[in-house]
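Every protein chain of the complex appears in place save one, which is left out.
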Amino acid sequence: MSKDATPLLKVSGLCKRFGSVQALSDVSFELRAGEIHSLLGENGAGKSTTIKCITGVHRPESGTVELNGREIAPRSPREAELSGIGTVYQEVNLLPNLSVLENIVLGRVKTGALGRIDWKDARRRAKAALGKLEMDIDLEARLSSLPVAMQQLVALARALEVDSKVLILDEPTASLDEAEVENLFRVMNLLRDKGIGIIFITHFLDQVFRMSDRMTVLRNGRYIVTRDAKGLSKQDLLQDMLGKAFEEMQSRGAALDAIAEDRAGRATQLQVRSLGAPGKIDSLELELREGEVVGLAGLLGSGRTECARLIFGVDKATAGSLELKGKQVKQGVPSESIREGIMLASEDRKAEGIFPHLTVRENMMIALQSRRGALNPVSREEQDAIAEKYIKAMRIKTSGPEAKIKELSGGNQQKVLLARWLAAEPKVLILDEPTRGIDIGARAEIEKLIESLSEDGLSMIMISSEMDEEVRCCHRVLVLRDRKVIGELRGSAITESAIVRKIADHE
Amino acid sequence: MSKAMEATVSKKSLRDNPLVWPLAGLALVVAFNLVTGPEFFSVSVRDGHLYGNLVDIFSQGARVMLLALGMTLVIATGGVDLSVGAVMAIGGALCATLVTQLGYGLYLALPLTLLMAGALGFFNGAMVVAGRIQPIIATLILMVAGRGVALLITDSDVVKIQDPAFLYLGKGYILGVPFSLWLVAAVFTVMALLIRKTALGLLIEAVGDNEHASRFSGIEAGRLKLIVYAVCGALAGMAGVLDAASVSAADPMRVGELKELDAIFAVVIGGTALTGGRFLLFGSILGAILLQALTLTLYNAGVPAAVAPVPKAIVIVGVCLLQSDRFRKQISNIIKIGGKAS
Amino acid sequence: GGGGDSAEKKVKIGFAQVGAESVWRTANTDSMQSEAKKRGVDLKFSSGEGKQENQIRAIRSFVAQGVDLIILSPIVETGWDPVLKEAKRAGIPVLLMDREIETADESLYAAFIGSDFVEEGRLAAQWMVENVKGEKVNIVELEGTPGSAPAIDRQTGFKEVVDEHSRFTIIESQSANFRRSDGKDLMESLLKLHKKIDVVYAHNDDMALGAIQAIEAAGLKPGKDIVIISIDAIKEAFEAVVAGKINCIVECTPLFGPLAFDMAEKILNGEEYERRVVMKDSVFDQSNAAAAIDSRKY
Partner (left out) sequence: MKISLRSNPLYATIGVLASLFAVASFSYEGFFSLRVIANLFTDSSFLGVTALGMTVVILSKGIDLSVGSVIGFTTILVAYLVQDAGVSVPVAWGIALVVGVLFGAAMGALIVVYDLPSFLVTLGGLFFAKGMGFVISSSSIGIQNEFYDAVVGIQIQVGPGAYLGAGALAFILFFVFCLYLLKWTRFGRYVYAVGGNEDSARLMGLPVDRVKIGVYAFNGFCSAFAGILTTLYMGSGNPLTGVGMELDAIAAVVIGGTLLTGGIGGATGTLLGVLTFAVIQTILNFDGRFKPAFLRIAIAALLLGFILTQRALARGKE
């Protein structure tokens, strides 16, 4: 490492504790001007906490942050912003009730006489910021009317709007599709060339290797190492992150054909007959066999989530029907679906998943409980057993089963939610973006888990924005476009290129 | 290692136990009385039953305790019920009219009254659930209308009660202890059992914590809320009956006036967050006791009635402050500094 | 001025009532409404719910409707000038009922009929001075809602007389909000606080009836061990007097209906009338209550 120039941002010896959890102990690294510096680590390694200590959301117990050689100690994100650090936080933290415009410029608007906001100037600046992303979103639209990915871009536009010297992106690509990711990368390169230092956090190793100049690895809240990206092997990096050697899931290739064949011959678990609702999905037909994993593939907005919601019943269908094991299931009543064994792990963990103030244990057993009915409680022993089992099995990083789930890192919350559904013993499990925000180690474990569950006879529908994941996990993939199923792939015919071709070719 | 962890857990749980703060408030009130008039605590036996301010706290506080128990559940689901005072008036009026004017026996009149009060609560719940009206507004409607209904029931009259069974509810003693106290204890026990021995409590907390997510977890939030509002209504009706029994008359105009604030106060002082989620039945009972002890203390201290709200305000804000982490930290810092200095 | 006035020339009177806070008040409202029905008067009734602003609003809307006369039972004494001026400007006479107002301009209202709360307090005290023996008499006063006119006046009148007699002391004076259960709760603690209470003076019957229950629960005999005096004289209180549990009630009649409408007619017809009529409040104790009880309806 060259130490000739003063680093743009220098973090030294950060320590931060939450109650009994030591989230950070002695984290140090340097960010140079004009570099993209990745921050890597498993879920709960302390990446987000590091960021929040830098930007004044949390006050570290000890440690310093220097910007251009001058020590700064921002007491709020606002002060950090003023000193030139722009941030996009992990959870999309915007204001759903306000317009896109305000989400981009609020906090930095100019005012004229009588404290009157200069909306004209604000609009111009917001347009410019979106322009940097080559995006054109209706500035007056209410943010809540946009899909999550769009909101992510708005957050980015907001961070770009100030002339930051340092830009921090905490998992910005988690909910973007490929084209959007490309777009983001283009902007990031542009900014790097302008001499801005970028801290980039993501669980996608491909993206890390493609974009970073250097990378710093954290493990259990400790600084492990900083490496140059050039000449680094993926294996070495994973070794740093996990603290042990890593074995990657292999695509099962031809072996998959045999499995797919086997599943296709099994009894029908779920039969979906021309299920549809206007504005959601057109007449969905799906036959799911025991132990079969069916993927839904498509671009953002192609209607995959809508399919999942209709089958699970949080949205009411206007046409069609569902049969589980040949028995008609009442559509449109989630509690009924769960009782029958059809469950959905939703993609929106904050709004539709976690009970923030309940404990990890309670969050895990709640679906099982509502399946059994309120008057038939899951005994405490059973609850403890469930919690212990899944915390261990999924390597959930928590101070214990009695911690409030809101105290867990994003990825670990996701794992708790998966445990919730598995504990409820589903017959059909719909997984909508099950690995969003989950680190690479855990991701491999989840893929393994899906495989073993499938062997045990659980039928699954899987939705993932990462096609390679569907390629590895699914026995069959339905390709959607414009809210319609336009094709199907099976066994070893499932490849990324095949899926993309299907989407593109369809007239 | 596991032992060490247990130790830290139990230490933490004592400080974090929300019951500590209403208890601290209560201790404050007790201390005040010890200084100003220790006779406050004298309990004697008169006519074969216990007699003294301490007994009064419970017998007079019984009504608010009942209200607070129901209110706790409603607040836990993220709602609030402003109509409890009005439902109290209806409960008292209905039961008294059935017994006094229509000659029903109490064994029939009381269940009918509770049923009716429960139905009113159910109506609140239905407006919240099916009408998707915000709880404050939904229950405001019955709050306004309820007293009118009570007036209709009694034909704008105060109904006098002479039925001995009815009066027993308010004035009877079992083993020297007021009947109303037994009643509250019974209601509390039944509720606590129902809630902690079944999963109802957890499900209610889940609904209050994140209603949207509860739907995805298969919890029938609507049905739970209906039950909870109905229970709250029925308990308010019971409180109204107790009120009528204790003064031998049902007054549709003044019974339960402003009691909704007392009930909410008791619940929140007891450590249940107004935003819903976690709740503590016993905390609400403590909150009601604190409230009643405070009222009696003010009577005893001869604080002019008009000024009495001021100390009440100080206690409310004081207990709130005690519940705040930040305040506790500041206080402990001050104590530490003081300790170091000496 | 719309269509229907030629067909029926009903007299239209607006009545701004205090609210419906007590049995006394509802009896008063009933009396007015039934009398209006009897006489074929179109009575516009408005309940102020204890808030002056509501009453002012009601009067303004009566003016807008063009009623012939307005009857007002003011919640408080002050603050009526602006709205009464408005009525005057519209040429609508105002009849005050039950309570008086404080104003520099007497022409703002046509007449007053009602009771004198201060006098009621005096009457109660006088009965006590005449009937309660003893060298040192300890009195507990149960006040009405703080700030309300009857609470203030009934205290003033009572105190006026008590202050002239040194053997009487008011040892405790607290509010029970005109409420029965509050009266009981308050009395329960006062009984524990004071060893010797000779007289309970309650600003209304409800509080007295509540206090009686507290006294009985403490093993004492109301009316004997402790003298009870209260104001209003609702039927239940009469029964308590007959039963010996209350010693004295001062009547404050709510039955203004016939008198009020007589007066209204006179004002409207331009006949002569008395500008100020104060109802004579009578005092009842064991000696005369039984005889009067059957005539009580409320």
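Labels for the chains are A, B and C, by order of writing; each one numbers its residues from 1.
In the analysis below, a residue touches a chain if its C-beta (ideal position, glycine included) is under 8 Å from a C-beta of that chain, and two chains touch if they have at least 3 such contacts.
Computed from a predicted model, the values in this text were never measured in an experiment.
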Chains in view touching the one left out: A, B, C
Option from C:Arg60, C:Lys88, C:Lys159 or C:Lys266 whose C-beta touches the chain left out: C:Arg60
Of A:Glu35, A:Glu81 or A:Glu171, the residue in touch with the unshown chain: A:Glu81
Selected residue (touches chain absent from view) among B:Phe58, B:Phe122, B:Tyr229 or B:Phe265: B:Phe265
Options A:Val11, A:Leu40, A:Val65 or A:Leu94, residue touching the unrepresented chain: A:Leu94
Positions on chain B contacted by the hidden chain, ascending: 82, 131-134, 136-137, 140-145, 147-149, 151-152, 156, 261, 264-265, 268-269, 273-275, 304, 306-310, 312-314, 316-317, 320-321, 323-327
Residue numbers in chain C that touch the chain omitted from display: 1-4, 14-15, 17, 19-20, 25-26, 29, 33, 43-47, 49-54, 56-58, 60-62, 64-66, 76-82, 90, 102-104, 145-149, 152
Sites on chain A contacted by the missing partner chain, in the whole complex: 57, 76-81, 87, 89, 93-98, 102-103, 106-107, 109, 111, 114-117, 140, 142, 145, 158
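Here is the rule we use: only the chains that are shown with their structure count from here on.
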Arrangement of touching chains [line / ring / star / complete / other]: line
Longest centre-to-centre distance from chain C, chain (CA-based): A
Separation of chain A from chain B, taking each centre as the mean of its C-alpha atoms, in whole Å: 44
Contact set on chain B toward chain A in their complex: 5, 8-9, 12, 197-200, 202-203, 205-206, 209-210, 212-220, 224, 277-278
Chain C-facing residues of chain B, complex: 37, 39, 46-47, 51-53, 56, 60, 151, 156-158, 160, 171, 243, 246-249, 251, 253-255, 257, 295-296, 299-300, 302, 304-306
Interfacial residue positions of chain C with respect to chain B in the complex: 20-23, 26, 30, 143, 146-147, 172, 174-175, 177-181, 183-186, 188-190, 192-193, 206, 209-210, 213, 217-219, 234, 236, 298
